[in-house]
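The other protein chains are all here in position, but one chain of the complex has been omitted.
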Amino acid sequence: MRAGVITFPGSNCDRDAAVALAACGAAVTSIWHAETELPRLDLIVLPGGFTYGDYLRCGAIAARAPVMAEVARRAEAGVAVLGICNGFQILAEIGLLPGAMISNAGLKFVCRPVDLEVATDASPFTAGYARGQAIRLPIAHHDGNYVCSEAECRRLEDEDRVAFRYMDNPNGSTARIAGVLGAGRNVLGMMPHPERAADPRLGGTDGRILFQTLLETLG
Amino acid sequence: MKARVHVRLKDGVLDPQGAAIGRALAQLGFAGVGEVRQGKLIELELAETDRARAARQLEAMCERLLANPVIETYAVSLED
Amino acid sequence: MKARVHVRLKDGVLDPQGAAIGRALAQLGFAGVGEVRQGKLIELELAETDRARAARQLEAMCERLLANPVIETYAVSLED
Partner (left out) sequence: MAIAADEITPELIAEHGLADAEYERIVAILGRAPNLLELGIFSVMWSEHCSYKSSRHWLRRLPTEGPQVICGPGENAGVVDLGDGMAAVFKIESHNHPSFIEPHQGAATGVGGILRDVFTMGARPVALLDSLRFGAPGHPKTRYLVDGVVAGIGGYGNCVGVPTVGGETTFHGVYNGNVLVNAMCVGLVAREQIFYARASGPGNPVVYVGAKTGRDGIHGATMASAEFSEAAEARRPTVQAGDPFTEKLLLEACLELMRTDAIVAIQDMGAAGLTSSSFEMAARGGVGIEMDLDRVPTRETGMTPYELMLSESQERMLLVLRQGAEGRARAVFAKWDLECVAVGRVTDSGAVVLRWHGEEVARVPVAPIGREAPLYERPHERRPAAVPIAALDVAAPLAPGEALRRLLGSPDLASRRWIFEQYDHMVMGDTVQRPGGDAAVVRIHGSNRGLALTTDCTPRYCAADPVRGGMQAVAEAWRNLCAVGARPLAVTDCLNFGSPENPQVMGEFVGCIEGMAEACRALDFPVVSGNVSFYNETDGQAIWPTPTVGGLGLLADLDHMATLAWRHGGLALVLVGETFGWLGCSLYLREVCGREEGAPPPVDLATERRHGELVRSLCEAGLLEACHDLSDGGLYVALAEMALASGIGADLRLPEACDSPTAWLFGEDQGRYLLAVAPARLAAVEAAASRAGVLARRVGTTGGAALTLDGGDAISLRELAAIHEGWLPALMGTP
């Protein structure tokens, strides 16, 4: 699998994502946000961080970066796109995923491992988990409170596009949503950090399954 | 020309910041405070001198960057 | 009564948000945008019906909670 990890000004989990992918055997390329063309890729990762300081709105300025037009085209064409934390916020800002993120209900940054339920196994990201499986991944964000309209929320449920749900809602998200899939199921945005649970030394390997699954499903 | 853009969360979108301010005010003993909402007020210096063109420019800025239509509305104003 | 409090950074205090917005607008091709500053606009529902008393109450809220006098200034207004 060829994976590209995009670095925006202020990305800070780009290396972590690349390390986790490489450990699973992916060939990882680092991509600068100013690029307008991309090499052939099976997976595009928008990593966590504070792009543009998260000023204005989280992910808002990065969503308008030159590289994003091409990311959107690839997503349309079916390439897998994974947005983690700030990457999820960017995908929502650019409209590749529904909804938006506002400040955590507790108004504080929260960094801790949380318990999640894998809400669907029907995607190239989650096929390696069992539907309903309980997993534990760290979160680390200030604005992870997922907001979407009731109608949108119903649609996500109907189309089985909620990927992960918090067991114990740490940020006030609508319907405890921690991760959602795009309509084509090839785009996933999630607030928890799978790359921080991919090395047994760091506590837990529940996130590693996601990367291994991508390798298996995308070759 | 000086311009202002007021971006606020749509009615119906929960506003944790506003709610926290409301609670804190009550705790400080301010009575009779109803709903509190916190929005952004962005002030810009524009080179444009034509009001109509400036207004159109601002509108475009909001559509393209300053507001997120999923959760926010905006209002623009120009100083005289 | 509806009230608004506009809290902004004092002149001279670094406003990284405003600066980032300014740069992003320029990158999106908006020309002629000078300084950009981002402030907060807090909207409140007050039970108080007397304008003078409401104004005093707002003033007190700003002093005690809504604005940080070290780096911010504020302006209050009441809707008619």
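Letters A, B and C name the chains as they come in the text, with residue numbers starting at 1 for each one.
Here is the rule we go by: contacts are C-beta pairs under 8 Å (C-beta built on N, C-alpha and C of every residue); 3 or more make two chains touch, one makes a residue touch a chain.
Owing to the predicted nature of the structure, the values given are computational and were not obtained by experimental measurement.
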Contact list for the unshown chain, restricted to visible chains: A, C
Option from A:27, A:69, A:111 or A:130 whose C-beta touches the chain left out: A:111
Selected from C:20, C:44 or C:66 as touching the chain missing from the view: C:20
Touching residues (missing chain, whole complex) on chain C: 12-16, 19-20, 23, 68-71
Residues of chain A (touch criterion as defined above) contacting the omitted chain: 9-10, 12-13, 15-16, 19-20, 48-50, 52-55, 106, 108-112, 138, 140, 142, 193, 195-196, 199, 201-203
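Going forward, only the chains that are shown with their structure count from here on.
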Centroid spacing, where centroids are CA-atom means, of chain A and chain B in whole angstrom: 29
Inter-chain centre distance, chain A versus chain C - centres from mean C-alpha coordinates, in Å: 34
Touching two or more other chains - residues of chain C: 21, 24, 28, 38
Touching two or more other chains - residues of chain A: 56, 61, 64
Chain A to chain B touching residues, read off their complex: 56-57, 60-61, 64, 92-93, 98-100, 102-107, 145, 147-148, 172
In the complex with chain C, residue positions of chain B that touch it: 6, 8, 18, 21-22, 24-25, 28, 30-48, 57, 60-61, 64-66
Sites on chain A touched by chain C in the complex: 52-53, 55-56, 61, 64
